[in-house]
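Taking it in order: structure first as C-alpha cells, then the write-up.
Yeah, one chain of the complex is gone here, protein chain that is, but the others are all in their spots.
Going by the order they are written in, the chains are A and B; count residues from 1 in each one.
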Amino acid sequence: MDEPLLEVRDLFTQFQRVDDVVYAVNGMNFSVAPGEVLGIVGESGSGKSVSVLSFLGLLRDNVKLKSGTAKFRGTDLLRLGRRQLEDIRGRDIGVVFQDPMTSLNPVRRVGDQIMEGMITHHYASKKVALQRTIDLLGEVGIPEPQMRYRNYPFEFSGGMRQRVMIAMAIACEPQLLIADEPTTALDVTVQMQILALLQTLREKRNMSIIMITHDFGVATNFCDRIIVMYAGMVMESAPLAEFLNNSVHPYTIGLKSSIIEVGNKNKELVPIPGMAPVLTKPLNHCPYVSRCSVAQDRCEQELPELLHVGNEHYVACHRIEEVGIHAK
Amino acid sequence: MALTIGEVSTQKVLRRLQSNMAWRRFRRNKLAVVGLGWVIVFVIIGIIGPYIAPHNYATTNFLAANQPPSWNYPFGTDNVGHDMYSEVIWSVQNALEIAFGATLVSFIIGMALGLWAGLRGGVADMVIMRLVDFMYSFPTYFLDLILVTKLGRSMGPILLAIGITGWAGYARLVRSLVLSMRHGDMVEAARSLGASPAHIARRYLLPNAMNNMVVALAFGIPGDLTVMAGLSVVGMGLRPPLPSFGNMIAQAGSNILGYPWLMYIPAGIFAITLLSFLFVADGLQDALNPKGGY
Partner (left out) sequence: MGLVQFLIKRVIAILITIIIVLAVAFTLMHVAPGSFFSSANISAQMGALALQSPILYQKYLKMFEARYGLNQPLMEQIVQYVWHSLTFNFGTSFENPSVPIITQLKTAFPISASLAVGSTILSIIIGIPLGVMAALKRNTWIDSLLTTVSVMGQAIPSFVSAVILVLVFGVWFPGLLPVNGWGTPENAVLPIIALSLGNIGVVTRYMRGSLIEGMRQEYIRTAQAKGVRYWSIVWKHGIRNSLTALVTVIGPTFAFTVVNTVWVENIFSIPGLGTLMASAFPSDDIPLAVTSVFILSLMVMGMNLLVDLTYGLMDPRIQLK
C-alpha cells in the first residue's frame, strides 16, 4: 500500500462548556491513502465531524485539541501555526459542509466566493481565476455558468448551492476533499446527484475523499473503506467488502439492524436501546457498554483497544472472539 | 391524584429553579446590581420624600438666594432661594410618578392594541400595524410637545401625553408574542403531543411573554424619564414652581457660569438615575431573555 496521504494518530479533542468539559474525541486513529475514499460513520454526537475539523483548525474557540498527530504528506497539521494551516486549507485540503443554505455568504456573488480561495492561495490571477470559476461551475453541473457566476446564493436551489460549495472546495485542485455530511440537508434525489458528482470528480482528479456521514447507504455506496465511530472512538474499521460481509462489532451490527433496506420487506428493524452518551469524564471503559447486548464485567472496567483482526479489518471490542465467531 | 400533586410540585420546583437561575444571571451583572441599589434608594426617596424634605418645593427665600452648597442648604439655593436639596427630593417623586405612570399607560394601550391585532388579524391587524408604522415614522416627542401645549403643563397632562404617544413599541412586541404563541414551533410541538391550549399557554407562552414584557417595561422607564426632562428643555415641561430634573437642568444651563452647583448636582443625580435604570434593564434582559436582544 502507498504512503498514506493523511495519517491521524491518538487524537483527543475536548469542548469547554460553562460548567464542565465534554470529551468529544477520545483517541482517534485512521489514515487515508492517495485516491482513497474513506467513510466515517456514526450517530450525531459521535465526534465524527469534530475529529476531522479539529486538525484543520475549523472549530469554534471553545473546542480545544488536546493531543495527537495528524500528518498530512508528512507534515503534522497540529504543529502548524494559524498562517501555515491557512496555506494548506483550501489549497491542499478542500472542505464541503453540510448545509449549503448557511455555508455561503448570502450577500456576496457566488463567483466571488469561488474565486476567493484561488486568489488567496495565488493559485491563479484574477482573470484566470474568473475563467476557471466559470469552468468549475460548468464542471459541477450548473447550467449557463457564464451567467450564473454573477448570481447570489439565494438565487440557487439547495442542490445547486451544494454544487457551488463543491466547486469552491475543489477550486485549487486539493489532494484531499473533506465532505462533512454533504448530502444530509438535501432531498433524496438531489443527494444522489451530488454523490454522483463527487464520484466523477474524484475519478477525474484522483483525489482522496473523507466522507463524514450518518447514512450507512451513503457510506457503503461511495467509500472504499469505512470507519464506525462511537463516543469519539473508532469502534470498527474495514475495507468496504470486508465491512459489508464480516463486520463484527456489536455496535456496527446494531446499526445495521436498525436501518431500513429498500426492497427488503422481511428485514426486522431492531433499534439500539438507549442513547449515545455525552462524555463529561475521560473514558475508562468501553463507551458502548450500557447499550451492548453482549457486555461483560470487563467491558465496564477496561477501555478496548483497536485490534487488527485480518484483512485490514480493525475492531475495538473485548468480546471480539465470541462476537466475531458468532457473526461468521 | 397523587400524580397530579406530584406534577404540580415538580412544576413549582422548576419555576423556583428558573427564577433562581434568572436571579443568578442578574447578579452576575455587577452594574445591574449597583443600578438596582440606586433605583431602590430612588424609589424610597420618591415615596417618603415629602416627609424628609426640609422645605416645600415652592418655598422661596430671597435672603438666601444663590447660595453655594452649605450645611443648611446641602445642594445650595437658586436665584429665588429655593432649597435645591428639597427641590431634588420633590423632583424624584414627580419623576417617578410620571415615568412609571406614562410607561404604564403606554403599556396598557400597547398591550390592548397588540392583543387586538395579533388575535383578530385581518383588517384590525392591518389598521393597527399601519398606525404603529405611522408612530414610528416621526419622533413622537413632537407629538408630546403639541399635546402638552394643549393639555397643560401639570403632572396629569404630561403623564398622559407621554403615555399615549409611547405605545407603538409595546403594541409591536405584544403582537409578535401573540403570533409566536399561535404559530411557534414549540407550540406546534406541544400541541402535537396532545397538550391542551390552556396548558401550553400557562406552561410555555406566558412565562416567555412575561419575561419579554418585563424587559420592555424596564427599558421604557428611563426612556420616559428622558422625554419628560426633554420637555422642560424647550420650556414645555412641568410648569414651575413644580420641581423636576428637567427644569433644574434647563434653568441651570442659563446661569451655569455663576452658580455651577445648580447644574452639576441635579444633572449628576439625573444621569446616575437614568444609568441605573438602564443597567437594571440590561441586567433583566440578560437574566430573563438571555438569547434575545443585542
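Definition applied: a contact is a pair of C-beta atoms (placed from the backbone, for glycine too) under 8 Å apart; a residue touches a chain by one contact, two chains touch by 3 or more.
What you are looking at is a predicted structure, and each value in this text was computed from that prediction instead of being measured.
Note on the undisplayed chain: of the listed residues B:L145, B:L179 or B:L242, the one touching it is B:L145.
Although one chain is not drawn, the whole complex shows that of A:Q16, A:S44, A:T75 or A:T102 it is A:T102 that touches it. Interface residues of subunit B with the unshown chain, by the touch rule above, are 31, 134, 136-139, 141-143, 145-147, 149-151, 222, 226, 229-230, 233-236, 249-250, 252-253, 256-257, 260, 263-264, 267, 270-271, 274-275, 277-279, 282, 294. Even with one chain removed from view, subunit A keeps its contact list with that chain: residues 56-58, 82-83, 86-91, 94-95, 97, 99, 102-108, 113, 116-117, 120-121, 152, 154, 165, 168-169, 171.
Rule of thumb we're sticking to: only the chains that are shown with their structure count from here on.
Averaged C-alpha coordinates give centres for subunit A and subunit B that are 53 Å from one another.
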